[in-house]
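Heads up: the structure comes next, in structure tokens.
Only one protein chain is missing; all other protein chains are in place.
Naming follows writing order (A, B and C), and every chain is counted from residue 1.
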Amino acid sequence: MIVSAFDLVLCLTLVWLAWHVLVSPDLFRAVVLFISFGLLMALAWVRLLAPDVALAEAAIGSGLTGALFLSALRRLTPGRRGERRVDRKEGGDDEGL
Amino acid sequence: MIRLLLQGDCWLILPVILPLLGALLSFLLKKQPRLPGVLGALVTFFASAALAWKLVSHGGGRYYLGGWQPPLGISLRADGPAVLMVLMTAVTGLAVSVYAGGYFQSRINKRGEEQRHLAQERSFWPLWLLLWAALNGMFLSADIFNMYVTLELVALSSVGLTALSGKPASQVAAMRYLLVSLLGSLSFLLGVAFLYKVHGSLDLLAIGAALSLAPAVVMAMVLISVGLMLKTALFPFHFWLPPAHANALAPVSAILSGLVINGAWYLFFRFWQGVLPLVGEGAATLLAVLGGVAIVWGAYQAFCQQRLKMLVAYSTVAQIGYLFIIFPLMEMGPEQGAAAVFYFVISHSCAKAAMFLAAGTLFLQVGHDRISDLDGVRQVLPKTTFAFALGGLSLMGLPPTGGFIAKYMYLSQAVSQERWWLVAVIVAGSCLAAVYICRAVAHILSPRLVAVAGPVVVAASMEWSALALALVAMLLGFVGPLVLHLIEVAG
Amino acid sequence: MIFSPGHVYGLTGLLLFIVGLAGLILCAQLLRKILAVNIMASGVFLFLVTIAHGNGVLIDPVPHAMVLTGIVVSVSSTAVALALAGRVQDMAHCRDLLKKKARGEG
Partner (left out) sequence: MRACESTGHRCGRRLGSLLSLVMLAMLFAALAWGCLTGGAPSSGLGQSVDAALHDSGVESRVTAVLLNYRAYDTLLECFVLFLGVVVVWSLRPYRPQHPDPPIGSILASLVRFLIPLMVLVGGYLLWAGSNQAGGAFQAGAILGGAGVLLLLASSPLLHVLPKVLLPGAICLGPLFFLVVAVGAMVLGGVFLGYRRETAAIVIVVLEAVAAGAIGLSLAALFRGSRPEETSSAQARTDALTQEEGQE
């Protein structure tokens, strides 16, 4: 089996999406990009002949994790539903590593 | 059934499934979680003791889960070090469980917020028993992917336990702990993937037998080592430990410092045991240097702390160093090195858990843990202060404690191999430990009577369990041959 | 050496691991750190599945099972992380309110 252009494009898109999940200023957009990242990941697994994993990824990795992130986003941003949170004064969050 | 229990190998699996069962029951009986919790702890203790007895009388063995031989199936392995860790977890865990019963009862009795303390206890028992099961599973496992699953179980339950106190500082610490743990687990898993790619097996013994220094194996070892060092909190990665351990509830602090740290280190040791003859001097020396820096830096930080629990937490950072300076010594004498380090691990586990339990009792009685304001507390809580001081003696490595035996073995190894810088580090670390422990003990035992002399609010079981654990740490100074005999049982 | 799809996807998995690691270290927001951990996990899983793919002749199901287990573990830890992040943020919010109240009264 030889590398097809499709595989290359898919891999590049995956990396591009991952990068933009991390750098896009809008958190809501980041989460949406993450969900599409998960769906493309499922496609990659179909290409690698792993349909079981692809199904699980599409349902759990992308669907449920995405739903978790969206609901967390809504909970973390006080205010109206669907309001977008832009990366502004988030200095207080600098608690991680 | 009886025949099965007497003859079969099911002893190996019991320390894992009994706490799991206890966790489910204590989760279900939410009105009375303490009863199944303590009962589960007791049963697990006896199962672990039975496993140790079985090991000594019948020798080690492997247990093939589901009857599938590796590489297809998962196997458990019982040998000296693994069972010793299970036994250590059982002793410390039983004391902590008894303590926790009294601790939550005292808190529920003490203040008006019964609901909050009840809810804390309701979550504590399932989390703690799950953690116990995961630790036992980790010690006994011989399958590297299974180790990853148990690592995740340990990580999630310890994060849940850390966050249980509800104090703002503990929440932030738990978040950081979770992120570090996840990073460590993923690094470990990538290492597992590399090993599987090369060896086509997940059985640690099979991998260890066929190990080479191919590039993929080197990367796997680096990833696994870094992941486990993150979880063990070796020096450059220790930043998450003090806030997480110091701000948790008292029994949780004891569990985290006395048991969880040892779990990640144990896996590290198992992986390095196999590769050590291959990697040569450099890598082992690097580990020892990190360990040495941890000893000195942790002791210095402990000396600077104003709060008792922070002091004990930084002393854990320092003691972790001793777990890593053993690796260069193990090249010349693997058996003696392993004996020394495991002796150190068990005595540290008992002593440190006793100290954290005692510090928690003081906190609950006095309402704070500022060292300078703890003068004269020994009049109120004599048993607890004695337990704290006894644990301190073991950390310093003074005779007749278990810490003394361990450090003596370290030193005799280092001297016979003429590694003078290690001798210097060990001696310096012990002196520094003496300084920071004396600083705390001087206040606790001071004859002045400025501390609160209010009514004793802590349960008797809290005082006695801490004291019992400290006495075990001391007793380890007398039963050396017994423990060494257990360590030497082969798998 | 011939580049097979396995190599391409394997390298992509490793690259995703690194990108996620970079996000975990460099991003400030908690939510984004958790996203970064998920990306790292996806990278590791992709790498595992490429191992199973091997040369594309006989698929090895063991890594597939490992990835399935890993996906469930990672969704569990993501849920815990998000709940904890919510608590941390709520606390910061409450503290701000308290500070404001104290300032208003004092």
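Operating definition for what follows: a contact is a pair of C-beta atoms (placed from the backbone, for glycine too) under 8 Å apart; a residue touches a chain by one contact, two chains touch by 3 or more.
Owing to the predicted nature of the structure, the values given are computational and were not obtained by experimental measurement.
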item: Which displayed chains the hidden chain touches across the whole complex; value: A, B, C
item: Touch criterion as defined above, residue of B:48, B:146, B:257 or B:349 at the omitted chain; value: B:146
item: Residue in contact with the excluded chain [from B:45, B:194, B:327 or B:356]; value: B:194
item: Where the missing chain touches chain C, by residue; value: 1, 7, 10-11, 14-15, 17-18, 21-22, 25-26, 47, 51-52, 54, 58-66, 68-69, 71-73, 75-77, 79-80, 83-84, 86-87, 90-91, 93-95, 98
item: For chain B, residues in touch with the removed chain; value: 1, 4, 8, 10, 13, 17, 20-21, 23-24, 27-28, 30, 63-68, 71-74, 113, 116, 119-120, 123, 126-127, 130, 133-134, 137, 145-146, 149-150, 152-153, 156-157, 159-160, 163-164, 166-168, 190, 194, 196-201, 214-220, 222
item: Interface with the undisplayed chain - residues on chain A; value: 51-52, 54-56, 59-60, 63-64, 67-68, 71, 74-75, 81
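The definition used in the following text is that only the chains that are shown with their structure count from here on.
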item: Geometric centre distance via CA averages, chain C-chain A, whole Å; value: 10
item: For chain B paired with chain C, centre-to-centre distance based on mean C-alpha positions, whole Å; value: 27
item: Contacts with 2+ other chains: residues of chain C; value: 24, 30, 33-34, 85, 88
item: For chain A, residues contacting two or more additional chains; value: 95-97
item: Of chain C, residues touching chain A in the complex; value: 3-9, 11-12, 15-16, 19-20, 22-25, 27-36, 38-39, 42, 45-46, 49-50, 52-53, 56, 59, 64, 67-68, 71-72, 74-75, 78-79, 82, 85-86, 88-89, 92-93
item: Residue numbers on chain C that touch chain B, as the complex places them; value: 17, 21, 24, 30, 33-34, 37, 40-41, 44, 47-48, 51, 62-63, 66, 69-70, 73, 76-77, 80-81, 84-85, 87-88, 91, 95
item: Parts of chain B lying in touch with chain C, wherever the complex brings them together; value: 145, 148-149, 152, 155-156, 159-160, 163, 168, 171-172, 174-175, 178-179, 182-183, 186, 189-190, 193, 196-197, 202
